[in-house]
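For this depiction, one protein chain was excluded, whereas all remaining protein chains were kept in their positions.
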Amino acid sequence: MFINYGQALQNALDQAMEQDPNVIAMGIGVDDHKAIFGSTMGLVQKYGAKRVFDTPLAEAAMTGVAIGAALGGLKPVHIHIRVDFLYLALDQLLNLAAKWHYMFGMQGHLPFVVRAVIGRSWGQGAQHSQSLQSFFMHVPGIKLVMPTTPYDAKGLLLAAIADPNPVVMIEHRLLYYIEDEVPEKPFTMKLGPAVIRRHGKDVTIVANSYMVVEALTAAKFLEEQKIDVEIVDPVCLAPLDAETILTSVQKTGRLLVVDTSWVCCGASSEIAALVAEKAHDALHAPIRRLGTQPVSCPVSKPLEEEFYPNAHNIVEVVYSMLGKKWENQKIPSLTTPFKGPF
Amino acid sequence: MFINYGQALQNALDQAMEQDPNVIAMGIGVDDHKAIFGSTMGLVQKYGAKRVFDTPLAEAAMTGVAIGAALGGLKPVHIHIRVDFLYLALDQLLNLAAKWHYMFGMQGHLPFVVRAVIGRSWGQGAQHSQSLQSFFMHVPGIKLVMPTTPYDAKGLLLAAIADPNPVVMIEHRLLYYIEDEVPEKPFTMKLGPAVIRRHGKDVTIVANSYMVVEALTAAKFLEEQKIDVEIVDPVCLAPLDAETILTSVQKTGRLLVVDTSWVCCGASSEIAALVAEKAHDALHAPIRRLGTQPVSCPVSKPLEEEFYPNAHNIVEVVYSMLGKKWENQKIPSLTTPFKGPF
Amino acid sequence: MQTMVDLQTISELYKIMLKIRLTEEKVAEIYPSDKIQSPIHLSIGQEAVAAGVCMALGPENKIFSTYRSHGIFVAKGGDLRLMFAELYGKETGCAGGKGGSMHLLAPEVGFLGSSAIVASTIPLATGNALASDYQDRKWVSTAFFGDGALGEGVFYESLNFAILKNLPVLYICENNGLAVHSRVEDRHHNSDLYRYGERLGVTGSRHDGDDVLTVYTVTKNAIKDILLGGPPILLEFTTCRWSEHVGPGTDHDEMYRDQDKVSQALANDPINRIQKVLQTQFEITDGQLSTWRNNIVDEINQAVIFAEESSFPSPEDLYQGVFMKQDI
Partner (left out) sequence: MQTMVDLQTISELYKIMLKIRLTEEKVAEIYPSDKIQSPIHLSIGQEAVAAGVCMALGPENKIFSTYRSHGIFVAKGGDLRLMFAELYGKETGCAGGKGGSMHLLAPEVGFLGSSAIVASTIPLATGNALASDYQDRKWVSTAFFGDGALGEGVFYESLNFAILKNLPVLYICENNGLAVHSRVEDRHHNSDLYRYGERLGVTGSRHDGDDVLTVYTVTKNAIKDILLGGPPILLEFTTCRWSEHVGPGTDHDEMYRDQDKVSQALANDPINRIQKVLQTQFEITDGQLSTWRNNIVDEINQAVIFAEESSFPSPEDLYQGVFMKQDI
C-alpha cells in the first residue's frame, strides 16, 4: 500500500485491534472526525465505543487507568495529540509504569502503549512543540520509539502493542503527510535495532524522527559536493542500539547527532557520550550535536526558523567537521513545507 | 558557625525571611516537629503561619500556587521531602515556570525556589530515591543547583531566593549530617561557577552532590597510590560552568563524571558530550561516566550497594583510565554510613 | 437585574463585545493569507463572558487565562495593536512575537498571562490570590477556563487550597459545552459543573453566559464579596462556541455539534441581545451604534496596519530572555 504515516498508524492499530480483542484505543479526540490527524480514523465505527473512546482531560489519571487496565488483561493504546501533555502523566509513567515490573520482582507486567505527537508545524509555541524522549531514556523501564517512515509507523506500532512492557511512541506531525510503500499484512519491527537510512563513509549522522528528513536533504546536497555521509536512525531510543552507531563511527571516524529536542541532557548528549566513551580512538574530529536552540520554542517565524535545526545547519557542521569552509549555498528542500491554515 | 547542612539551609532561610518579608516557606511538613530534617526548624514559630505553612498533598497545584504568588510579589520557597514527588509538578515547572519569562517576551518573572531532597539513605526503594537534575537541565528556563557542603547549602539557597528566576535546588539526605564551618552573616554564591574541591593533575573527576564525598574518599586513597585527581563540583548544573570543566580537562587530559542519577541522558552524559565536543584534542583516554545502574532503585541491601556508584567504583575507573590494574583493596570510608532506624 | 446597570456601563459592555466580534472576524479574514502562522482559537459567540467578567474586574484585578484569549485581551483593555502584532509574530507584539495567539498577556491592565495547557493557570490565579491576601486583599485574582478544565486534577487541588486559606480568587468556568469535539456530557456524569467545588467548600452558581448584564452583575457582586473577605467563588457561564475549535472557520454541520444548540445560539446572538436593550430601553439610535462600530473598525484597522508595518524580531532575539538578569 502507498500510504502516509498517519494512515500507517491507523492501519497498524486497526490490525492490532482485529487480531486481539484486548487492544483498546483511548485518549482525547481518538473518536472524533479529525481522528488524531487521521491515525484513528474509522476505528470507533468499526470496534465500537467500548474499545475506542474519548476521555476527560485528565492525563495523569487516564495514564493510571491504562496501567490498571493493562494489569487487568487489556492492552491499551493511550493517545495524546501533543507530547507536551505528557508532563502531566510523568508521575504515572515514570514513578509507576517504568518501575512496576522490576520493583515487584518481575511480577505484573504492563502491556500498554502511549502515543504522542510532536506538535511542530508552525507557530505551535512553547507548550505545543516539545519532544521529551530523553526523559524516557533517562529513567529505566520504558521503551521509547520514534518512527520516521510510514513503514516504521506500522512496524513499530504493531511491535509496541505486542510488547509486554510499557512503550512510548513519539511521532512527528511533519512526518504525518509523508507517503511511502507499506506492506499490507501485519508485521513488526524489533524494538531495538537502528535503521541505516543511507550508507556513507565520511561522517556518521545519527538523526531521529523528522531530523532524518533534514539529514537526508543535507546528504543529497553533500553528495553533489562529493561528501558521503552515513545516516543512522536509532528508531528505538530505549533500549538504544549502541552497536550500530558505534560500528558506523568506527568506519567514518566522525559523528554528528541531530535530535528533535534540546541538546543539553538530550538524546544527542547520550549518543555523543556513548561514542566518546566507546569509540574514542576511532574519532578523527570532535563529535558534534545539533538540536533545538536552548530556549523555549517561539512563535514568530524568523525565530522559529532559527530555533529548529535544519539541513543547512547539518551541511554547515559536516563541512566544519571535515575542515572545509561552507559558502552557505541554498540547499534544495526535499519536502514541501507545512502550509496552513492550521 | 560549625553547623550541618540541614542547619545551614535553616539558617539561610531564616536570614532570607528576616531580610525580606515577601519570602515565604511552604510545603508538606515544613511546619512540623521534624521540620524537613531540621531545615525549617523554628521558622513557623518565628515568622508565623502566614509565612510558613504546610500544604495539602497537591504537588501540581501547589507549584502553580508558588508561581502565581511569585507573580504577585512573593518569593515562595516550596519544599519537597523527596525529589520523586516533583514528577507531579513537572507540568507546572517545565510547561509554565520554565517558559514564562521567555514566552511572554521577558514580561513577568518568577522569583521562587523549589527545594527537594534526594531520599537515598537506606531501603528507600524505587520511588523515594531519585534525583531528576537532568530534566531541569534539558528544558531551558530553570536554574538547577545541588549544594554539597553546608557552606554551599547556605550560599546557594540565599542566592536562589535572591534570584529573579525559578531555581530548583536538589539536596541530598546523606549530606544533611555533614558539618562544616559556615559564615554567620548572610552571603550568596553565584549561580553558575563550579567549585574545584580538590586540585590535581592526572584525572578530572566531575562529581556532584553526595558523589563529591565518594570522589573525595577515592581521591584520598588514590593520593596514597600517587595518583592525583582533580575534583570539579559543578554545584550549579543549569546554567553549567563549562569553562571550569573544560579547563580542568585541558590540564589533566582525562575525564570521569560521577552523578547521583542514571547515566543515560543524565547530567553525566551532558558533561561527557560537552567535553567530547569542546576538548576532544586534549583527551588522552576515553571519557568515563558513573551513575546509578540502569534499573530502578531496589531495597535489598546487596542490590542497593550494587546500584549506587561509590569510591571503589571511582578508584577502579581511574585506574583503568590510567591503564593500571586495580587490585580491589579496601578503601577506608571518610563518612559514617547511614544508620537506622529510619 | 438588568436595570441596575447604568447606560454608560451597558454601552461599554456592548462596545467591548462588538470589538471582540469584529476583532475575531478580522483575524479569521486575515488567517488564510498565512500572515498569522500560529493556531487561533476564536471566541465568536462567547463575547459576553469575557466582556462581562473583565469589565467587572477592571484593570486592578488580575486574570490568568487560556489559549482562547483574544476576547479577554480585548475586554480587559489590552492594546489591540499589541495583540495583532503578536499574532503576526512581530517584535512589537504583547509578548514580543514569542508567545503568539495562545500566549497573550497585558500586565498593564492586570492580564498576567495565558497558557495552552488546559487548566494549568487555575493554580496560578490561586497563588496570585495568596499574594493578594498577603497584602490585605489588594486585588481579586481570576482564573478563566473552559469546561474541559474540570477534568484536570489541578482544578480540585486549587479549589481545595483556596477555600482552606480563604483566598480572594474567582474561578470563571466558560462552559461552551465542548472540549475540542467532545461534549461535556461525554466527559462528565454530572453536568452541573458549577457544583463541582461544593463539597470542597467552594460555592458555585451557573448563569447565562450570553446575557452580558447577568455576567457583569454576578461577577461584580462576587468581586465585592471576595474583597470584603468572603470565600472564593466559582461562576459557571454557559455559552456557545460559534467557531470551530481551532482555525478561522465554522463547523456547525459536524456530527459532534448539537444542532439545536447551535441554531438557538445563532438566533440569540449575545451582541444583538444587548444591542436590543440599548435600542429599546435606552433609545440608542442607529446612528450612535454605527459611530461606535466605525470607531471600533478604525481601531482594528489601525491595529492591523501596526502589525503589518512592525518588524519581525531578528534571529538573534531568539537567544534573549530565557532568564531575567539578576538586578531588577
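So that you can tell them apart, the chains are marked A, B and C in the order they are listed, and the count of residues begins at 1 in each.
Here is the rule we use: a residue touches a chain if its C-beta (ideal position, glycine included) is under 8 Å from a C-beta of that chain, and two chains touch if they have at least 3 such contacts.
These numbers come from a predicted model, not from an experiment.
S.K.: Check the whole complex and report which displayed chains the hidden chain contacts.
M.R.: When the full complex is considered, the omitted chain touches A, B, C.
S.K.: Which of these touches the unseen chain: C:6, C:29 or C:192?
M.R.: For the chain that is not drawn, the touching residue is C:192.
S.K.: Consider the whole complex, including the chain that is not shown, and state which of A:120, A:143, A:254 or A:288 touches that chain.
M.R.: A:143
S.K.: Hey, which of B:39, B:107 or B:124 is the one touching the hidden chain?
M.R.: Checking each option in B:39, B:107 or B:124, the one touching the absent chain turns out to be B:124.
S.K.: May I ask which residue of B:7, B:148, B:208 or B:296 touches the chain that does not appear here?
M.R.: Per the contact definition at the top, the residue touching the missing chain is B:296.
S.K.: In the full complex, which bits of subunit C touch the chain not displayed? Write them out.
M.R.: Counting over the whole complex, subunit C touches the hidden chain at residues 151-157, 160, 163-164, 187-190, 192, 195-201.
S.K.: List the subunit B residues touching the unshown chain?
M.R.: Interface with the chain not displayed, on the subunit B side: 28-29, 32-34, 54-61, 84-85, 88, 122-128, 293-296, 298-303, 305-307, 339-342.
S.K.: Just the residue numbers, please: which parts of subunit A touch the chain that's not shown?
M.R.: Those residues of subunit A that touch the unshown chain are 22, 24, 50, 55-56, 58, 60-74, 76, 91-92, 95-96, 100-109, 140-141, 143, 162-165.
Definition applied: only the chains that are shown with their structure count from here on.
S.K.: Quick one: subunit A and subunit C, Cα centre-to-centre, how many Å?
M.R.: 36
S.K.: Which positions in subunit A touch two or more other chains at once?
M.R.: Only 60, 84, 88, 125-127, 294-296, 298 qualify.
S.K.: Identify all positions of subunit C at which a residue touches two or more other chains, and write them in rising order.
M.R.: Only 93, 96-99, 103, 115, 117, 153, 321-322 qualify.
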